[in-house]
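So, chain A:
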Amino acid sequence: MDFDIKRLGFTLLGLLIVLNWGLLMSSIMRKLGARVAKRYGIRWFQPWLDLVKNYALRSQISHGIMFYLGPVFRIGGGVGLFLFMPMIIGSELWLNYSFHGDLVLLMYFQFFGMLGMALGSGEGGHPYSAIGISRGLSQFTTIEVPMTLAIISLAIQYDTLSLIDIVKAQQGGFQNWTMWTNPVATIAGMFSLLGALSHSPFNLVKAPNEIPIGPPTEYHSTFLGVLQTNAAILHVVEAALFMNLFFGGATNWFEFILKTFFIYFWSVFVGVVFPRFRIEQSVAWFLKIPLVFGVLAIILYM
Partner candidate 1 sequence: MSETKNNNKFENPHYAKREVTGPDGKQFIVDPIKDYFSDERPKVYEPNSIPVVEKFLNWARAESLWVLGFGTGCGSIEIPPLMTPRFDAFRFGIQSRPTPRQSNVFIISGYLAVKTLKRVIRSYEQMPSPKYVLALGSCTINGGMYFDSYNTINRLDHYIPVDVYVAGCMPRPEALLAAFNRLKELIKEGKGEKANEYAANFDWYKENQKKIIKDWNMPDYNW
Partner candidate 2 sequence: MKQVLEKLSASFEIEDIVYQRDDLTFLSAKKENLINLITHLRDIEGFSHFVLLSCVDWIEDDKFQLTYFLNKPEEKYDLGIRCMIDRKEASMDSAHHLWKQIATYQREIKEMFGVDFPGSPGVDEPFILEGWDNIPPMRRDFDTKQYSADTFFPRERPKTNDPKEYMKEQMHPGEWGEYRKEKK
């Protein structure tokens, strides 16, 4: 692939759009959650304020070089996931740096940020961070199993490992979406999405009443700002991945926003009314129901 300044420019613009959409989406979701609790909720621009505030704090303490690199790894994972994710299908400009076989890379990038965070928060020295990150890693390992099975099932179904090809195969009406052509893999994928977005009942990584608040316990000011930025990007991109895999991708930004919103809403919808699992219950749950669907998806399309 040749260097193309236009493509780079559009990718950065896409990143900006995704970041702002991620922040707006999180404030909408929090407002929705507040309405269920009979509250008015935060103002819609609150996430931007929090972000500016965190970057504007004056003092910051580093616990060492790995502590410093933790958020960098995390945002590296989020941005990496974005870079190789096709955003809008049918437009050359919004495909980012997606290439044939990018699915494998995307799955790696999902895990990448978590690993970096493990190193960084480990150096923070707080026991809550260590407990949180060990929970996070063990949970994410089990999330990966059904997710991988679902994706392999799609790879078998469409006979490709390219995300663009998978999306292109689903064009031409919603009856072509993987959701209808491969419902079993969709179910496995959507269950593992619940864990990947870590809302309740799978938010035991942060768990404010148990280990406040897990890995980012020691992170503050700019470090926390970077983590927040990453969270905003990651949530959209994660939803976009599932949109591309199961719900036919997006042909314009409006469709993109609508679909990512509802995919993200699915985890919030579950999260509002369910308490949190313990770590062994969460691991057991992922290795039971989603795994069965994942294996079934493989067998059906073998």
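The candidates came about this way: all candidates are chains of the complex that A comes from, given by their letters.
One rule holds for everything that comes next: a contact is a pair of C-beta atoms (placed from the backbone, for glycine too) under 8 Å apart; a residue touches a chain by one contact, two chains touch by 3 or more; residues count from 1.
Because the structure is a prediction, the values reported are computed rather than measured.
Touching chain A in this complex, out of the candidates 1 or 2, is candidate 1.
Chain A contributes residues 34, 37-43, 46, 49-50, 52-53, 56-61, 125, 208, 212-213, 216-221, 224 to its touches with candidate 1 in the complex.
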